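Single-structure report; data block below.
A protein chain is absent from this complex, but the other protein chains hold their places.
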Amino acid sequence: MTQAVLDIENLSVTFRRGGVPVRAVRDVSLRMAPGEVVGLVGESGSGKSVAMMSAMRLLDEKRAEIAAKRLDVDGRPVGGLGRRGLEALRGPVVSYIFQDPATALNPLLTVGWQIGEGLRRHRGLSREAARREAVALLAKVGVPAPERRVRQFPHQLSGGMRQRVMIAMALSLAPKLLIADEPTTALDVTVQAEIVRLVQGIQAAEGMAMVWVTHDLALLARLARRIVVMYAGRIVEDAPADRLYAAPAHPYTAGLLASTSRLDVAFADQKPIPGSPPDPALDPVSCAFAPRCFRASERCRAERPELLAHGGRRRVACFHPLAEAEP
Amino acid sequence: MIRAQPFLRRNALGLIGLTILFVAVACALAAPYVAPYSPTSISLVARMKPPAWIEGGSLSHLLGTDNLGRDILSRVVHGARISLAVGFAAVILGALIGSTIGILAGYFGGWIDSGLSFLIDVQLSFPFTLLAIFLLATFGGGFWPVVLVLALATWVNYARVVRGKVMSVKGQDFVHAAQTVGVPTLGILRHHILPNAVSPIIVVASFSMAQAILTEAALSFLGVGVDGSNPSWGTMLNDGRSYLQSAWWLTAMPGIAIALTVLGGNLCGDWLQDRFDPRLAR
Partner (left out) sequence: MTPPVIEARGLTVSFTLPGGFLTRRPPPTVQAVSAVDLSVAKGETLALVGESGCGKSTLGRALIRTQSISNGRVLFKGRDITDLKGEALRAARSSFQMIFQDPYASLNPKMRVFDTLAEPLRVHGGGSRAEIRERVDEILDAVGLDRSFGARYPHEFSGGQRQRVAIARAVVLKPDFIVADEPLSALDVSLQLQVLKLFDALRRRFSLTYLFVSHDLARVFGFADRVAVMYLGKIVEIGPATSLVARPAHPYTQALIAAAPSPDPVLEASREVPRLSGEIPSPLDPPGGCRFHTRCPFVMPVCRSVEPPMLPAGPDHRAACHLLGSGTGPA
């Protein structure tokens, strides 16, 4: 079996809020093959970003307690890594694109300097060589006039351009895994479409594995081969994208799908998910989605469904899945 | 591994500050019952007694006596009354003046803000102690004049902080929403702006409390403070000045009282600041 680029087993992340423990991620297991593109979907508070940040050790570990049977990136356990180990991990092996490019860039340094920083540190490039490489990277992410842009500061760029700079930074060391955490949420619709196409093209050309974190299933239809849906800290469905869009198995996935904005369904026929997401401080023994679920039975309110194989290529945590199991 | 930090450890310094202030206030309120003697009763036979733990001291005067044979402990305890009363009154008056000016400047902006900000800058660039001495020496000391002068010294702190806070609160949508609903200006200030600007006022108040007590002591030491028969810590320092060589405890005891109270106020201030800082909350 090939070496997984991301291998998470039984990951739980607990925060302390005041004196109350809040389990943001609960018993999540996820394996990704090299080059695989996964869309990680869930509402805010579902734990999707926290799960990904813990794989990169980006959480403030004074506040977050991370427990996992296995937490490997490209075969190396990240749990025990010290400062040196993390430096060798972040950039060349895994990199992260944040939601808000306005705060993720240092306002006092030129974009060229920031893109070249990793190259100078990890590859030992000279200033001049790093600058030339930064120009090439900016050209690759579709920034016009890259020779001029490398000398500019973040505030001189539009939001879309800044996000392209972030992508260039994340790509600079050719990572094996790219984690994009809602990178288009802060952007306009037309810019979002361009960024999605850009990243899709780069992924196809370079072949790195990618996780795209979002709350919008519609966005992932073009990008992801595999969709992982999280609710209240747990994975509730994990399926190939074509199967998931055509026939969602978990009622929550079906609700998310029905909630996406679309031009081809009459407003009266668009059915929202009722109710509110659960309080993350609660840890029910039942199915967390049961209070909002139209298929919930007595069993769902008494017992929690485990994430189990549902046919050959799907995992679902539901007693009453909507789609039949397929081979 | 993380553990919920125990309440005591998270709040240790704040609790120490609170305890100090509480003891000081308790002493001030219950001075006649706490103090073993009257602060003014003179005993010529027991002059210049050192504190009890020093050769020649006695348990009847724990902290010794002064040049007129007055019990130092009783005078320190009674002195808390004046010092704290001056401190509290100055803080309340200063907070009232400063917050009002800060809210007006922050909310209305424009020329009101420019004018009031100019006033703040003038105040900040003025050698305040000199002005205070001049005013008190010219118009006479006493409790209320000193309070007034101290309030004049501290209002700027409130005004600056409150102005900034009000400007940020003013820009928030819930204020716009209230304006859209047609809530009159006074209602917006009272229900929407003020409750959201209270936390910095409280923080500044505890720092200013310390500052006021210190300044009161300085003014009394210079002889322009709260005079009268009742001692304040500052006048005790002043009285003991001539005996620094022979009887250090005359100045050391009120000095320690001042230092502790100021420390208490500042600890409380730091603690409240952390508590109210949204980035540190939770």
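By letter and in written order, the chains are A and B; residue numbering begins at 1 in each of them.
The rule we apply is simple: a residue touches a chain if its C-beta (ideal position, glycine included) is under 8 Å from a C-beta of that chain, and two chains touch if they have at least 3 such contacts.
Note that the structure is a prediction, hence the values are computed from the model and not measured.
In the complete complex, the hidden chain is touched by one of A:33, A:193 or A:247, namely A:193.
Between the chain not shown and the residues A:24, A:161, A:249 or A:316, the one that touches is A:161.
Residues of chain A that touch the chain left out of the display are 43-44, 144, 158-161, 188-194, 196-197, 215-219, 221-222, 241-242, 245, 255-268, 270-274, 276-277. Within chain B, the residues in touch with the undisplayed chain are 172-174, 176-184, 187, 191-192, 195-196.
As a convention for this text, only the chains that are shown with their structure count from here on.
Chain A and chain B have CA centres that are 53 Å apart.
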